[in-house]
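Only a single protein chain was left out; the remaining protein chains are all shown in position.
By written order: A, B and C. Residues from 1 in each chain.
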Amino acid sequence: MAKIEQNSRVLLVSLEDNSRRYLVDVARGKFSTRKGDIDLSALVGKDFGCVVSTHLGEQFVALRPTLYDFIMKGVRRQTQIVYPKDSGYIALFLGLGNGMRVFECGAGSGAMTVVLANAVAPDGKVVSYEADERFYELSRRNVAAAGLADFVEIHHRDLADGIDGAPYDAMFVDLRHPWEYLETLWRGLDGGAPIAFVLPTANQIIQLLGAIQSHGGFVDVQVLEFLMRFYKTVPERLRPEDRMVAHTTFIITARKVVPDGKD
Amino acid sequence: MAKIEQNSRVLLVSLEDNSRRYLVDVARGKFSTRKGDIDLSALVGKDFGCVVSTHLGEQFVALRPTLYDFIMKGVRRQTQIVYPKDSGYIALFLGLGNGMRVFECGAGSGAMTVVLANAVAPDGKVVSYEADERFYELSRRNVAAAGLADFVEIHHRDLADGIDGAPYDAMFVDLRHPWEYLETLWRGLDGGAPIAFVLPTANQIIQLLGAIQSHGGFVDVQVLEFLMRFYKTVPERLRPEDRMVAHTTFIITARKVVPDGKD
Amino acid sequence: MAKIEQNSRVLLVSLEDNSRRYLVDVARGKFSTRKGDIDLSALVGKDFGCVVSTHLGEQFVALRPTLYDFIMKGVRRQTQIVYPKDSGYIALFLGLGNGMRVFECGAGSGAMTVVLANAVAPDGKVVSYEADERFYELSRRNVAAAGLADFVEIHHRDLADGIDGAPYDAMFVDLRHPWEYLETLWRGLDGGAPIAFVLPTANQIIQLLGAIQSHGGFVDVQVLEFLMRFYKTVPERLRPEDRMVAHTTFIITARKVVPDGKD
Partner (left out) sequence: MAKIEQNSRVLLVSLEDNSRRYLVDVARGKFSTRKGDIDLSALVGKDFGCVVSTHLGEQFVALRPTLYDFIMKGVRRQTQIVYPKDSGYIALFLGLGNGMRVFECGAGSGAMTVVLANAVAPDGKVVSYEADERFYELSRRNVAAAGLADFVEIHHRDLADGIDGAPYDAMFVDLRHPWEYLETLWRGLDGGAPIAFVLPTANQIIQLLGAIQSHGGFVDVQVLEFLMRFYKTVPERLRPEDRMVAHTTFIITARKVVPDGKD
């Protein structure tokens, strides 16, 4: 069984209320919750999955954080991020696997960047452009914190300047006005390769669909959304939770076509 | 740009109706659709993403199939499969990445097995048990067809006989009566590691939740489902499709806890 | 208990498959299903709720049809109709009750007209405009078939010619370009009274919201939609149906405000 070490990061989840969860570095020594302090140094040498109590008696389980936990609790965010509700599907739709080269624009807080990087590691690479300097710095920090920096190149760069290193095996686009860059994206994508966009509003979907239709270089266009509904976990009274997230983003997927004569 | 070769597999998608899509081996030479025949040999040497016509004039784009396409069109199925709507999220929740060792039971048609294998390749491994001989053979064939056999061991074996090679970094369980095997699953899972179950009915969820509660070795239990809604892609009339899939499966996720004194 | 009479209408629902249901007049004497003929004359004098068999042995229950059944099975339709999934809520939102006067435009096939009429009967009235002569005739026939003609006036008239008989207590609008008539609708509605629109596409919602904003005479604007999900009714395996309706219409609701100085 995997042991907690001095330089481990652990996810602490309250056994009373699993919405109370914290991603912490053991090296901090001590962690204060609203219901008492946890002595992190006492975790060293124990197995992941063990139970630890605050000095006031609330019990927490110490889990080995997964990439999912990192996205939910570890990514420092200054933007709307892409959540696992959507990013798991996108990575699968893009057909990502070891060794692939995927292009992303923009990196934002880097929550999708780490999903992409994890999917193409160890032999692939994510090349990501981010025009906003703050997000450029932020996404780099988040990718490093996820331990995936070796598989990512983030450039402080605007898509209007074109795409280097083409063609890419897949693309992920999280921009406000992606329709302005369709030709650039098309040129950067390998023949027949998949591309996914995220856009929050119907107005943007309408504009992107119109631009895709005019451009002519994308086929198999799909627009979709996910509703994720959680249930209360009391076996005697199984029922959905009272409230849920109603919307994060729409997802638009397509593939590059190379019509005869187009070059 | 990637070229189509004699031994390539291509996904042919109709430009008239993208629900008409076929996953075919170029080596077959010819492929007959309902609206005419396609000369596959003429594709050799062309770029992926090119357009090809049937002898009756219907146009298809020839795409390089992704793992997603393989699941949707390539997996031969004799069971209900886990669809990308659900499997993308599950892989992400399980925190899969290169090098991890994941246990699956049962393999079924292998649609989830290939997602797991793709996520842990090239240095990880999926160990999968399948008690039914027909599905054992079927899942092996599908994993091989996906080109992922190197990262998968499927055993024709019943979970009642225990789990070899423990502890595993993550588990995926697709069984009718998973509550009968909770202790076996718990023993096979590494401390604090994630596990996901799929179950189609509320009755099964109720029974599993009760068993998990009694067992005491799993925490952070979540029950959830995804509704995936597609939209018509006409920019002048954006609206959801008329009909959608209402249910595939419920997903139950949890983590292994090792209470003091439990061993 | 209510008896079936010679001039009754009955809803026949198959006990094998409740999607096989027929709304028939007993006076027809005989009714042919795909699985045999039913002797309707034998029903006369029996109680509603009795079971009748075809000559091939399939059993049907003979129900007294409700307004709901009439909408689902009795309304002859040449247009998209408003379904009970949406119309029940709309009638409730509009606050309809006996004695109210409600304005509708356009009548379409009359499926909403009968819901409105049923809600304001016996002392209220629905005044409905329908510019298309075919739908004008059709909606009149359907309202008469529902037995609600006494509570409805349908006029073959275009909304561009203004609204007679104002002010109305509530309004229901089912037009393609309702934004062209906002001032007319506003003038016809009583102060503070509710109005509901149905529109199928996001583009139309966007245009209507913009027009409402510019007009300034409507407040408390809400845009909403209903997803209705059915479950399989096997108690041992409770689960949602495999497929569902994903979209019928968006609903937009508002109230008339009379800003100071506006007249």
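Methods note: a residue touches a chain if its C-beta (ideal position, glycine included) is under 8 Å from a C-beta of that chain, and two chains touch if they have at least 3 such contacts.
Since the model is a prediction, treat every value here as computed from it, not as a measurement.
Touch with the hidden chain on the side of chain A covers residues 200-203, 227, 229-230, 236-247. In the full complex, the hidden chain is touched by chain C at residues 1-2, 13, 15, 18, 21, 47-51, 61-69, 84-85, 87-95, 97-98, 115, 118-119, 121-123, 167, 190-194, 202, 205-207, 209-210, 213, 219-235, 238, 250, 255-260.
Within chain B, the residues in touch with the undisplayed chain are 202-203, 205-206.
Methods note: only the chains that are shown with their structure count from here on.
Chains A-B form the pair with the most C-beta pairs in contact. The centroid of the Cα atoms in chain A and the matching centroid in chain B are 20 Å apart. Annotation for chain C: residues 202-203 touch two or more other chains.
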